[in-house]
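In this view, the complex is presented without one of its protein chains, the others remaining in place.
Order of writing sets the chain letters: A and B. Residues in each chain are counted from 1.
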Amino acid sequence: MRMFGKAGKAAAVAAIAALALTACGRTDSGSSGGSSSGSEAFPKGSSIGVALPQKTSENWVLAEKLFNDGLTSAGFKPDVQFANGGVSEQQNQISAMITKGDKLIIVGAIDGAQLGTQLKQAKDAGATVIAYDRLLLNTSNVDYYVAYDNFKVGVLQGQALLDGLKAKKPSGPYNIELFAGSPDDANAKVFFDGAMSILQPKIDDGTLKVVSGQKSFEQAVTQGWKAENAQKRMDTLLAGTYTSASLDGVLSPNDTLARAILTSVKAAGKPLPVVTGQDSEVESVKSILAGEQYSTINKDTRKLVEHAITMVQDVQSGKTPEINDTKSYNNGVKTVPAYLLPPVIVTLANVKTAYVDDPILGPITK
Amino acid sequence: MNALKKLFGGNTRQFGMIFALVALVIFFQIFTSGRTLTPGNVINLFNGNSYILILAIGMVLVIIAGHIDLSVGSVAAFVGISVALAIRDWHLPWYVAVLFGLLLGALIGAWQGFWTAYVGIPAFIVTLAGMLLFRGFNQFVGKSNTVPVPEDFQYLGSGYLPEIGPKTGYNNLTILLGLIAVAFVIFSAIRSRRTAQALGAEVQEGWVMVTKLVLVNAAILYATYLFATGRPGTSFPIPGLILAVLVLIYGFISAKTVIGRHIYAVGGNRHAAELSGVQSKKVNFMVMMNMSILAGLAGMIFVGRSTASGPFDGVGWELDAIAAVFIGGAAVTGGVGTVIGSIVGGLVMAVLNNGLQLLGVGADLTQIIKGLVLLAAVAFDVYNKTQGKKSIIGMMMKNFGRSSEIAPDETTSTKEVISKEA
């Protein structure tokens, strides 16, 4: 018995000694300075991480393909991941990307405020971080932001709704309802605010009437950007508020929700209202052609991905990427240098010209 | 072969789940070209899963007692947002905020425990209601916004042991912890062997114990080495430390204390427990309450790691925790399960997740693989039980806690010889 105890101790001591003899201790490998100036050069052919949110809309699926193809043809190794399991999965994916040694990480965040720890890890490991489409909040560890001008998107949506209503019926008042995106997506509020910058004065002067009274962002949100949630809310609104009143228009933040709203209205057997959208999803473009959905926004994912990849190439070669906005995007800790692409409103009037270059939508709209 | 059998107590399959874990680690270590066992990745593994593992500790007790808790994700989210708001609006210091969070968890637990234990509504229903209720509360009080928490609170979810003492090239505190763990393992093995011998119970052969100790300690030392040699500024992570402390406490409670015994008794046969003087209502109440306290803690750790609390925190966590518990050998009918087993089960899932991410396998395929692993692990266990062998995991954990199994057919195994000296 005693002998075995000794043997056990001896083994432990040996193991500790072995540990001590490996001597090296920690190394500072993997870090190439850790500065965030954006001037790091890393070898061409490095792995580039792209962390995307849930696979809930066509745009994200398209982005995956574009990133894979674009990065490969630019000579990089793409590492594109979707986080269908929510924020905690995205956190683990970004950590894994850092472990894999990705030199630059493009983040399309589920919740831009909940990735601070991972972004710090990325920075500590010397990786550059680009926020894609959605801003990363409350962290100093984000280098660039590339997106469509989201406030502008909202403005265009608000204006399109007004135009559509006027075209339908020359004078008000118009009955409308408001839908916003998911509250955990920082852009949702920006879209909504942009739209309300146009709509609020008209609500105040009585031209527009939100019959349900649900005018605030909190009341209008659609959890998780989920079509089913929007459809349920629309069902409820129609059943509760529009038994006799007619519904003239609906502000919808994107195409998926717009179609859900239209589905709900059709199911209730009501005349179709003017419904806005965003993203130029195939089904919605068809819907516009069929005269159902009123408008969408063309934020060509190709151009956005293209610019993101251009930024990757610039960072790789040590150049400072092109920036066109250094003031607007304060994330709570720093003002993130941004490159904003202009969105384009698409209605039946310009649908045939808007997608001429688009390989998928082009043929449909011809 | 015979030697191997002895080493694993007569049945090499006993160690199935630990083998599976080790095999998975080795598999990924090879196929990710050595990126699995790096300091950074091992730290990530603990940081990114500690909250699920903490939930699994509470969940295994709930499941042993014969219940289930579906509300843990929502409770975690509600506690998380409440604490974040309390810090922001009431300017609570972080330790007061943590206490506040634990207290809130206890209150929620008391609510759920009341309905489950004293009103007698099945926990499945109570916690299904709780799942909706506390998700709603989260989004109500947080107005569906994401609320950031200050840096000192983030330490809870993303902090590391500090650098103390001479510059050795290692993190000194981590090394110290590792050595304490080794000493503890050796000491307790020797002590339990001595008492077993003194009581005249069966003991393993000496070389078996030494080999086991060497293997276990080698694993601890290797882990220590990994944690101590990470990037400067990193070391053994705080969530990992919290987890380790909880595993020790709850492992001890479940195996060695009166309340632990009562939980197994109530889950195994409530009527028999009641007729032995166990207050089953109190046990059920405590188990449900404890779960919500741990859910609150998990929520706070997640908020610390995420640097903010969001409206969709904790979605799906209950399923991860429940999966860990069942992979870890617990029975749906209650009465069976161990804390350590659940942690191993949770680690199997975590390593799988992490390895597949390192390999760049998509989220869709990852879910498919995880689903199959869950089914396979439990099916394997069930198959072994119906074959009349002991539950792998149950046997494996014998030294750590308690678990048992039902004999397949009592008429086959009993042979009573009448001894009558009339």
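Worth pointing out:
As a working rule, contacts are C-beta pairs under 8 Å (C-beta built on N, C-alpha and C of every residue); 3 or more make two chains touch, one makes a residue touch a chain.
Rule of thumb we're sticking to: contacts and distances are computed from a predicted model.
Going by its UniProt record, the hidden chain of the complex is named "Multiple monosaccharide ABC transporter ATP-binding protein" among "Molybdopterin converting factor small subunit", "Branched-subunit amino acid transport protein", "Chaperone modulatory protein CbpM" or "Multiple monosaccharide ABC transporter ATP-binding protein".
Shown chains touched by the hidden one, complex as a whole: B.
Note on the undisplayed chain: of the listed residues B:Gly40, B:Gly178, B:Gly268 or B:Gly360, the one touching it is B:Gly268. Residues 195, 199-202, 256-261, 264-265, 268-269, 271-279, 335-336, 387-389, 402-407, 409-420, 422 are the ones on chain B that touch the missing chain.
One rule holds for everything that comes next: only the chains that are shown with their structure count from here on.
With centres set at the average Cα position, the gap from chain A to chain B is 35 Å. Interface residues of chain B facing chain A in the complex, by the touch rule stated above, are 32, 35, 38-41, 44, 47-49, 51, 139, 143-146, 148, 154, 157-158, 168-170, 179, 182-183, 186, 189-190, 193-194, 197, 206-207, 209-210, 213-214, 217-218, 221, 224-225, 228-233, 302, 305-308, 310-313, 315-317, 353-354, 357-358, 360, 362-364, 367.
Listing the residues of chain A that touch chain B in their complex gives 1, 3-5, 7-9, 11-12, 15-16, 19, 22-28, 30-31, 55, 79, 81-89, 91-93, 95-96, 98-101, 110-117, 120-121, 124-125, 137-139, 183-184, 218, 221, 223-224, 332.
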